[in-house]
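Provided herewith is a single structure, encoded as structure tokens, for subsequent inquiry.
With one protein chain withheld, the remaining protein chains of the complex are depicted in position.
A, B and C label the chains in the order they appear, each numbered from 1.
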């Protein structure tokens, strides 16, 4: 399983399974001189961990991060940061049935097809717990981006049929509602919907939106490493994400050019756009306006209804999943979206420092 | 502009601008022993080139490919294939206005912001002509995939408000309708709509769908190099693509788990799925069913109406674009979607050959 | 400090400083199905650790490896293996002087120049302890290579003026002599020489040789990823290595073609070579004969004589290094050479599985 490394200059490698001893991430290429504590990382991990609200699983995962290397006198040294989270509360007994059956909507079957067998405890490497390493690394990237004036705000836009009302957008609510919706009213309605899903032994999908402010124009490498293409991959790399929309997204396909083009104008000596249908990219590079994109998340595949499936012996069977599972993936994935966005943008910004001869000459000052 | 290289094992590097001397691609990592002629590549390039129908620009680009290296006695040698297409019909005079103005919906402004200046002739590197190298490389990947039983079928699903009727799906029509729609009736209606757009000096967006059959289960590397994530990046790397949907895509976000999960069953000793809401991936790996995804394309940004914009001197100006431009990008992008899909899948299949100890032992037979 | 990741398919990322909490390595791309225990790894780490003989520092580093992920039911799962070694016996007080001075022959000054400051405790990331992660990963690669019939034998060829006598080559002695020499007599003489160096508050350099048997022809990618070029980088990446010789090495520059060429002949239906001046590579690929190369290691830079240097304040000062330091680096580096050779060869062998169209067709059996 190569594929656990992400980024070219600011490069992370995650490791760990749901029910192994620990999971973590190595960050290589973090610039030296960043003040960094475990608390800086813990606040993001705490937003991902379960057991906090009525709509997330009552599993207790303390998810305490430990920095094992790369810090000296409170600052990053430029050497790899190794971050580890011990697994503490795994109860393997809950997962015994899935050893032999392929759960619908889960990765059990492709894992067996590819590797010959799998660590079936809690989904192993395909568990949502895998994202803990991403969030820990993202916390570091977010701290760096913040220092250069870039803010990344991700939030829940919809759960099932319930969408937020942008006229009631309240950024503070993202951190206080159990749904991570920036609209307390919509959040309450979404909670009701999720209760209904739970009663029906069912689950719900939803939509996460992300807004990036402060990004200069020109970030992203044209052709294959476009900013929007890189974000799309980052987002689809999060388990359960099934669609990505940049700016107007699917709506652009129904538009005419006269509707979709964003007119430029000057404001205080800066190039601005009158609208932002593009979502802040042109030709795969940031265009100086806010980045805006959406991510569509499928419903939790672990539902408590009986489901038809097959087992490893090639027999048709019925599976009834037990255990503790969130009725919706979205709220806990919001911080993962934020983290992956930070990792993607920071890496492209660092690559951008080599784009012009004048930058190189200025840097080496001769 | 690093970012012109794509793939890890089957690796391509494209180069060239719209109005330079030539453009092309180097393919490194192509297995030795594949019979290959220029004609194998030319048939795909011919599907991308303009001037063929009433809905594409009357520009003539002959787009003749020349294989410069990597072939001996009619077969690939394992060394890099260098494919070149000379630019022959560029008329720079058409493009003089854009030297100083930033066209709305185009990459002019970010290019200047990043690099300090740009080759403004015909859009330079951000021109759709850049995709010729991808299509040429894709032709080689498609030939290899075909030899191992994998078929990739891309087609136009919608142009503006006109969608195909899946009950009238006619694969042959993809190559015969000017829209690349597999439904001649819908294609005729789409042509009418495009005529209307052109009369209004406007343009239209649309949707491309892609179906991959014959792919074994287990392709894709979990975590960051997921099959669907890699496809998302491949698709968003195509200029003008604004959204990507895997399987049910955005619909999944509105679904319940009981609707979205695909039940497994056995058929003739093989694991099958009763439905394919997932679009053929689970946990980022192929699940043995058909891959299916959609790509949403924005309308051609070059429209003939006056548009507000700014120039390099920071003045608000009005631009009126001249020249020859397709009223819709979609039909010529269909073969680009097919090519990028082939490049992505082949590379992941080659990486997959290392997934198991038993494969390694069998290969080195000791 | 990007640069902590090595390999393309079998890819490792090391982390950790001499005096941090721990150090370790993540192995991504290890094939699934390899039986693996901590003991498999520990035997190699034990060969690297200090405090074992009169010629190595009396520091005690227990270097116990812990496997944190990637194993299930005793076998690798294909997911990342995370291996950690806790630092247990570091005494920071020994290293206080070097906080402000640049030790001659050490990386102190370039670290400050590059990163602005450094973790000076025990050399931080530039300590020889950094190689523990490489050795742990190498142990896994060695187990895989062994399973496909490839053996890697590294040993000390010379320490200062004392060289082994190839007529007395005794492979078993590599593991029993304190010098890792395959010649007990030479080893005894080398020990005497090292005693003499120690009395003179000085240190010695030496030479490590490495022999690889069982490697099939064709391993290595021509041009930039040549087998010998990759080995050269692997070896020079080990701290203190100053020269690399493939086969006859420097002698080849003094030879004539008639002396240096290795004649081919047939033996039992196989292509063989009458001599092996090339050291087992031609055109950057293995030629089916044994690989043979040498690595030249500089003397331990930490010597106990007073040395002229400068401090961080830009003053000329005299430094007298205290503490516990090996009088020669070579013996403990032997297992590092073996590990880096294994990692390099295995990665190239895995890439080689994609070289031919017929391999691809055979693998996907259609």
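Here is the rule we use: contacts are C-beta pairs under 8 Å (C-beta built on N, C-alpha and C of every residue); 3 or more make two chains touch, one makes a residue touch a chain.
Everything numeric here is computed off the predicted structure, so don't read it as measured data.
Novice: Who touches the missing chain here, C:73, C:167 or C:308?
Specialist: C:308
Novice: In the complete assembly, which of B:23, B:98 or B:190 touches the absent chain?
Specialist: Spelled out, the listed residue whose C-beta touches the missing chain is B:23.
Novice: Looking at the full complex, which residue from B:42, B:64, B:77 or B:100 touches the chain that isn't shown here?
Specialist: B:77
Novice: Can you list where chain B touches the absent chain?
Specialist: 1-5, 8-9, 11, 13-17, 20-24, 26, 28-29, 32-33, 66-70, 72-73, 75, 77-82, 84, 114-119, 121, 124-125
Novice: Contact with the hidden chain only, please: which chain C residues?
Specialist: Residue positions of chain C that touch the missing chain: 1-6, 14, 102, 104-111, 113-116, 125-126, 130, 158, 160-161, 197, 200, 202-207, 216-226, 228-237, 239, 242-250, 252-266, 269, 271, 274, 278-279, 281-288, 296-303, 305, 307-310, 314-316, 351-352, 354-356, 358.
Novice: What chain A residues would touch the chain not displayed?
Specialist: Residue positions of chain A that touch the missing chain: 8-10, 29, 31-34, 76, 78-79, 144, 147-149, 214, 216, 222, 349-351, 353-361, 363-364, 366.
Everything below uses one rule, namely that only the chains that are shown with their structure count from here on.
Novice: So which chain ends up in the middle if you average the CA atoms?
Specialist: So the chain sitting closest to the middle is A.
Novice: Counting residue numbers used by both copies over all numbers at the interface, does the chain A-chain B contact come out same (over half shared) or different (under half)?
Specialist: Counting shared over all numbers used gives more than one half: same.
Novice: Which chain has its C-alpha centroid farthest away from the centroid of chain B?
Specialist: Centre of mass proxy via C-alpha means gives C as farthest from chain B.
Novice: So what's the Cα centroid distance for chain A and chain C, whole Å?
Specialist: 38
Novice: Starting from the mean Cα coordinates of chain A and chain B, work out the distance between those two points in Å.
Specialist: 26
Novice: Counting only residues that touch at least two other chains, what does the list for chain B look like?
Specialist: If we look for residues of chain B contacting two or more partner chains, we find 216, 222, 351, 354-356, 358.
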